[in-house]
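Only one protein chain is missing; all other protein chains are in place.
What follows is subunit A.
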Amino acid sequence: MKVLACIKRVVDYNVKVRVKADNSGVDLANVKMSINPFCEIAVEEAVRLKEKGVATEIVVVSIGPTTAQEQLRTALALGADRAILVESAEDLTSLAVAKLLKAVVDKEQPQLVILGKQAIDSDNNQTGQMLAALTGFGQGTFASKVEVAGDKVAVTREVDGGAQTVSLSLPAIITTDLRLNEPRYASLPNIMKAKKKPLEVLTPDALGVSTASTNKTLKVEAPAARSAGIKVKSVAELVEKLKNEAKVL
């Protein structure tokens, strides 16, 4: 079974992001970039499926700038067999990404597509669902457990107040939640060996996909600074403020 794992290059989760002075976006100059943590979980799950003998080939795909090759190399070091970069320097919407992924799915014909549930940069939580709609595959989003049996996959989903298990026919789309697994570290020898694994570069044009955007970012702002707390003189005053000012009682 072929598995397609999708990864996004994002600002590393340890970095304190800064908004650009002109409010046009987040400053990415000299900032450490990494695989989106949820996508790392997607790669890890694919690798585990291969280790279990369920998957036979793992193709990792990213859509982004030339530099996203760094993250693809990391995924190859983690255990993917080959990589595809759909190169685009544009700021793509979730829908454009989903359309490009659909084209890659058509080309590669995977049985399972695993994506992160969302990317920690813009937190959209849309791409997996849109890809499911475009391909017509069943979707198991926010997965905390994945079990493949025959031509079906059982996906346990993290939903409000508990867990829900859905059974999907293959091919299917899965988006990962935090509890699905704990990704391994890329071992240093595997990082060196990843250089020799194939990495194909495609363009939206070559895939015949238009990425024209319907969205326009007007302004990016840092969250307002938290204001200092106040001291109350008595419990009575506290209760009064909770009732009338905070309106939580």
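Details
To be clear about the criterion, contacts are C-beta pairs under 8 Å (C-beta built on N, C-alpha and C of every residue); 3 or more make two chains touch, one makes a residue touch a chain; residues count from 1.
Heads up, the rule we're going with is that contacts and distances are computed from a predicted model.
Looking at the choices "Acyl-CoA dehydrogenase", "Lrp/AsnC family transcriptional regulator", "Respiratory nitrate reductase subunit gamma" or "Glutamine ABC transporter ATP-binding protein", the name in the UniProt record of the chain not drawn here is "Acyl-CoA dehydrogenase". Shown as candidates are A:V19, A:L134 or A:I191; the residue that touches the absent chain is A:I191.
Taking the whole complex into account, subunit A touches the unshown chain at residues 70, 73-74, 77, 185-192, 194-195.
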